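Note that this complex is displayed minus one protein chain, with the remaining chains in position.
Order of writing sets the chain letters: A, B and C. Residues in each chain are counted from 1.
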Amino acid sequence: MTAKLRFFAKFRELLGTDIPVPVPEGSTILSLVRDTAWKNKEGYDAIFDDKGNFHEFVIVMRNGKRVEHGDAAAARVADGDEIAVFPPVAGG
Amino acid sequence: MTAKLRFFAKFRELLGTDIPVPVPEGSTILSLVRDTAWKNKEGYDAIFDDKGNFHEFVIVMRNGKRVEHGDAAAARVADGDEIAVFPPVAGG
Amino acid sequence: MIKVQTEDVDIGALTAAAKVPGTGAVVLFDGVVRDDDITEMELEAYEDVAVAEMEKIAADATRLHRLLHVDIIHRIGRLSVGENILIILVSAGHRPEAYAGSRYIIEEIKKSVPIWKKELTKNGGRWVPGEHGHGRGKPGSPS
Partner (left out) sequence: MIKVQTEDVDIGALTAAAKVPGTGAVVLFDGVVRDDDITEMELEAYEDVAVAEMEKIAADATRLHRLLHVDIIHRIGRLSVGENILIILVSAGHRPEAYAGSRYIIEEIKKSVPIWKKELTKNGGRWVPGEHGHGRGKPGSPS
């Protein structure tokens, strides 16, 4: 079972993007992003606070739909999911 | 002594425009416009009410500056003046 | 550029030229002849006064809304459905000023610029009534 992790903007610079990741049994959105971000301390710190929760401003999506931080810890990742993590948008 | 009378839009259709008019001694803006408009009843009625006053909506200018109706009856016409009379504007 | 003219406008070129230093937002308003069962529209202006009034409006808008650039081109003569009647192009550092400045200009033009429109239909013509009864903003106030 694999998922794709996508980071954008500053998070992309620190962690890369379009990252295929194997999904261990029982993975949640939160655990999968944490495990992936862990490889780069600066990238991890950009996304998570010191309790391992998403910073308030971080936006998380699964397959293009917003996922609330409160739900990310319980939402199981399914095969083929695209999980996107990004800072506040600044287009226009 | 001559002045130029300019009518616009519907008033122009009825009365013409760029009309050079001799200015009799003591002419006011009101009297000069009245005398000129008199030649065409429909034109006159478009501009004046049955007391010979400008309809409320009529705009009068002398040399590009607005003249209040109340002042038009007293304002003496000077040689070379350009008097413009027109209905409410509708540009844009 | 503030003009009353019969010719059409090159909107692409005009927009490119509006990007003066400091520009972050450009807003273009394009008033178009609407197909309200008309064949054509005929526009007439008291030209010198119309240009002077539009120059005053542009200066006021620039001061009030901190604009960096203003073009106003009002067309006259005979125009077909879909043709440009009025182009207002403003540049500003940021979007709130650009939108507000553009809107200010069109509303003031409607109030005070001596231009008239006649709709030509199959059955003749009809002068379009102004949006402001007294034609100069507040009733009775000289400009």
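Couple of notes before you dig in:
The rule we apply is simple: a contact is a pair of C-beta atoms (placed from the backbone, for glycine too) under 8 Å apart; a residue touches a chain by one contact, two chains touch by 3 or more.
The model shown is predicted, which means the values in this text are computed figures rather than measured ones.
For the chain excluded from display, the touched partners among the shown chains of the whole complex are A, C.
Chain C residues in contact with the hidden partner, per the touch definition given at the top, are 10-13, 15-16, 19, 21-35, 82, 93, 95, 98-99, 102-103, 106. Along chain A, the points of touch with the absent chain fall at residues 6, 8-10, 12, 56-57, 59, 61, 64-68, 84, 86-92.
As a convention for this text, only the chains that are shown with their structure count from here on.
Between the Cα centres of chain B and chain C there is a gap of 26 Å. Centroids built from CA atoms put chain C at 50 Å from chain A. Our note on geometry: chain A versus chain B, Cα centroid distance of 75 Å, whole angstroms. Within chain A, no positions touching two or more other chains are listed.
Within chain C, contacts with two or more other chains are made by no residue at all.
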